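The complex appears here without one of its protein chains, the remainder shown in place.
Chain naming follows the written order as A and B, and within any one chain the residues start at number 1.
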Amino acid sequence: MPENNSVHLTIDGRAITVPAGTLLIEACRAVNIEVPCFCYYPNLSVQAACRMCLVEIEKMPKLQTACTVPVAEGMVVRTDTPTVHKARKTTNEFLLTNHPLDCPVCDKGGECELQDMTLTYGTGTGRFDEPKRHRDEQQWSPVVFYDRPRCILCYRCVRVCGEGMDVWALGVGNRAILSTILPNAGDHLECEECGMCIDICPVGALTSGAYRYKTRPWEMKHVGAICTFCGDGCRTTLGVRNDRIIRGDNRDASGINGEFLCIKGRYGFDFTQHAERLKTPLARIDGELKPVSWAQALETVARRWRAIQQQGGRFGVIGSTRALNEESYQLQRLARQVLGTNNIDHHRSADLPTLYDALAGTSATGSAPPLAAAASLKTASAVLLVGGDPTYEHPLLAWNVRWGYRLSGTRLYVLHHREIKLRRQAHRMAVVAEGAEGAAVRYLAGQGGAVAARLSAVGPAEEKRYPQLPPPDPQPISGGLEEFKAELEKESNVVIIFGSELRGDDIRALVALGGRLAGQTRYIGLADHSNSHGAADMGLYPDLLPGYESVSDAAARGRFEALWGARLPAEAGLNQREMAEALDRGELAALYVVGANPLRLDPVNPANLRRSFLVVQDLFLTETAKEADIVLPALAAYEKTGTLTNTCGEVQATRRAAAWPGGKSDLEIIHALARLMGVDFGRPDPDRVFAEIRAHVKGYNVSVVQLAAGRSALAVPLNGAVPHRSAPHLIRSNHDTLFSDGTLGRYSHAINEVMEKRLLLPGQAR
Amino acid sequence: MAHPLEIRVVSKRFDDPSAATLKGYLASDGYKALEKALKMKPEAIIEEVKTSALRGRGGAGFPTGLKWSFIPRQSPKPKYVVCNADESEPGTCKDRLIMQFDPFSLLEGMAIAGIAIGAERGFIYVRGEYRYLIDILDRAIAEAYDAGYLGKKLRGTNFHFDLMTHTGAGAYECGEESALLESLEGKRGIPRIKPPFPATSGLYGCPTVINNVETLASVPHIILNGGEWFLKLGLPKAGGVKLTCLSGHVHNPGVYELPLGFPMRRLIEEIGGGVQGGALKAVVPGGSSTPLLNAEEALGVNLDFDSVAKLGSFLGSGGVVVVNDRTCMVKFAKRIIHFYRHESCGWCVPCREGTNWLELTLTRFHLGGGRSEDIDVMFDVAQSILGRTLCALGDAAAMPTISIIQKWRQEFEDHLAGRPCPYEREFAHA
Partner (left out) sequence: MSVFSPTLDAKLTRLAEAYPQRRSALVPMLLYAQDELGWLTPEAIREIAERLGETELAVRETISYYSMLRTHPVGRYHVQVCTNISCLLRGGEELLQHCRKRLGLEQRDVTPDGVFSIEEVECIGACSWAPALQVNYDFHQNLDPARADQVLAEYRQKA
């Protein structure tokens, strides 16, 4: 810290030095002097409303709010004088005058800032002895309830919704003692339903429909799990009682997401208790799926598989975009070693092999990794977003981009075929025709001719509306990209985020573009689900082993052969679509589907399907499971321990929070089937499997200490060129929204009850 | 009709019905000051106002010339002059008369202020209830535009000044200058955190001068006759004359323009015709926000900033409310606090919750449900609002309450436990 940028001051007799511009309240915190506050919240605008943070500053006649006053050279501050204590006491007393004091029934009881503050700073008995204002509780949405009498009007909810979420769904109504928080749609909310407002509420004024009156905080155990929905990898702290998840939040800001969670991470967990959740294995008996025992089911699978093997039948395996890394890793081992096939794939939503192949040739390799962690968006000087719609499909990344824009001055460049919501934070936004993103990237990379584009109006002055209504059809005008290009070329150390619009050679052009920019360019490829990225890293490809090594590369294959003491097939197998086609032709004798629903993407004539032996392992009776011969009830991510890799390539540990008595984890099932097939995978212990992954999968030699501490570690599987059969047509994003998420999303009441699910028209604010 | 003790400056045209037309205004020295100012250096205008010792007539009494000098000379952003015509302080009804009878003097004063600080645009923020004044001002503005006293190239010079009226819609707090700016930006009238002050970051974040109607209407007189002349009308530190709104229990309530330093006793007795309906008990010296004076204090004080301040009160907005000895001070305190509870913007805790608490307790107390400890509790609640709020409305609510409890504590004791208001019978009035 250069000397001229720091300020020296004295707080309670202690001399301290902090950077110029620091707010006094933060300076106090820096030396562990607590100044009580309600309306102050770091990184949101200051309000000076609650007056709880009053302190004495020498030479100032009145008490001053520590949350608004920046430090000044030579300032002498006292936070522990009788005047200050008296002020805190009465302010606290004022706050209680219209507070119902219904702590015994309030959801917030036990973790309420007002309760804590009253204990620390308040008076024992209140002197207020007048009738309190009663107002009925209001339900604003299936997940948001508001209880005005408990509200202390700190306006945190209003700010986190507006400044943080850029939704602006909450406001302040009336004035004086009648002041109240207002929802944007008159008597209800139409918003992103993220619940950030509830989480940030210091008292029990905003409560969640999912959790209200269900239990008290101290009656739950709290487990840090990684959200099982989108690919961003937020930590959701699950409150669990009797092995059931009661609530999700991230109040302790323990994950890569800080305090952020979207509706799915916060409320989506209820799919685990859905009535249709599979409780026992099912077997097709006389054409119908009937409950059977686990032993019966597993033995049937092994018996049929052995028979098919003996007849020389072909196997296919489809893995999961949500299963843990350990499970995907063991699944590909089962396919390659036990079933002897490279016919293995997963639902691909990002063309990572091409990204890594393209990056392999760049100079960036070797120095710092050319991948960007989610958090780096908060401080990036510039971000280029091509395609995708982070607001709805990658909510944490969008939160971080907005954060950077708001607090770090990040300049955002958006290249898209739609007026997506992040245009409001954009420095420049170019709208091109749908499908023209690749050509536009080539132009920006200096590889191709001009592309028709229109520079869009950007900036926060735009209407703060929900849902986002894009302007009528963009009229592309030629030449708009030139200015965009000129601006972009001034940037350095850019983080590039790209959606499934870019694949194959487009990605190579993107990397070429990144190479032309100054400093180190880093990349984030958007992939749909909680472990889409991990599935790719773990080798759920017909031609790639874990760590993007080619199955036909004898050396790479040899390492795994030596490790497992087995021979592995050397020829690339069938991809997901080819497997579907093979099924349709009756050329695939067995298909093993783990946590996936491939028939939704690539439908197969059911009559043809019946000719092969289909095993489906899942939580619900999906479209694919309905056609299965054997259905195995699996566990949800929240019921398992292991690791996941988010869309940025960050590995994180997740812990078992709840239990599901009828189910088994994918890992247990895979190990059991391997054993029944005569191969011993050892104990189904995620730690042991992860140790193997660390030792043998390129890029995964990450620090377990770091993971155990709840932090993420970037896995960078860059190992020279990736010899990959690029299949751009297989990159198919689900474009899940905040209110959908593949199969799982269909089984969450919380996600499905919100009306925005209906409000959001496709292609509008998807 | 002017009272003989008055010195009429801003009220000099109040009896001239033609002054509300440009023709009439020009016929009585109108716009001579602007013509003069157009030939002066902006700094010289500010100097002249400083010489006059003109202090703000909106309530805070801040030296006007000094306020203008805070405006940065060079600014990449536009600058604004805003007139505070929100006149909502109970007991105050003077700005209304200026706008009604002498609207051009305000327009002229604002144009001069614009020249002085380098602003080319002004707004008159008029409280919503004063609709008829907006009509009068709009007519005057249209006439002034037609004659080149407003608009581009004022009177053929290179100065520009555009002006329009803006209506409020019922909110006392919007008289507080930063809340006024919020309101003028189309928002809720929530005051801003200061610093920054309007001089550097006011309307739309641009340098802005905000002055009361009477302050601005005094300016043409100062420029035309000289700062020295104005200063000599009153006292050295608070030059000039000032409109005083006399109301309450006097025989001749009315608005009178008096030199600063005029004795309150003469105001009540000679101009007001004496106390009506009883003997003098209390005087509100400068609008409902100012601590009350008891009879003795009131009869000994002169109406200038420093003399009133010596008694712990303020000259405020010039609203002198006379209270006779048959008035219940508990009820009076309750009515005052009712106002502030209603008008609190609700943003900050001590004001929002404290005024509510005080009104509830005072109401119970006045009805005979009081307990002796209530008196100290109310006193402490008011003390706990004082100096702890975001804007001065909190102080405005606390100060009169504190003064009433201090000075008329006996009346509170007279209301204790079960006893209804001892004044109630006599309170009803002609």
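Quick note on the criterion: a contact is a pair of C-beta atoms (placed from the backbone, for glycine too) under 8 Å apart; a residue touches a chain by one contact, two chains touch by 3 or more.
Just so we're clear, the structure is a prediction, and the values are computed from it rather than from any experiment.
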Per the touch definition above, residue among A:Gly173, A:Gly446, A:Gly558 or A:Gly720 touching the missing chain: A:Gly173
Options B:Pro17, B:Gly170, B:Pro195 or B:Gly300, residue touching the unrepresented chain: B:Gly170
Touch criterion as defined above, residue of B:Gly91, B:Pro220 or B:Pro259 at the omitted chain: B:Gly91
Residue in contact with the excluded chain [from B:Glu43, B:Glu185 or B:Glu228]: B:Glu185
Missing-partner contacts on subunit A, residue numbers: 168-175, 182-186, 463-466
Touching residues (missing chain, whole complex) on subunit B: 78, 87-93, 95-96, 121, 127-132, 164, 166-172, 183-189, 204, 245-249, 253-255, 284, 288, 319, 321-324, 327, 332, 335-336, 339, 342-343, 345, 428-430
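The definition used in the following text is that only the chains that are shown with their structure count from here on.
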Separation of mean Cα positions, subunit B and subunit A [Å, integer]: 56
Subunit B-facing residues of subunit A, complex: 46-52, 54, 61-63, 68, 86-87, 90-91, 94-95, 97-98, 127-128, 130-131, 152-153, 172, 174-179
Contact set on subunit B toward subunit A in their complex: 171, 173, 188, 193, 341-350, 352-357, 360-361, 364, 377, 380-381, 384, 387-390
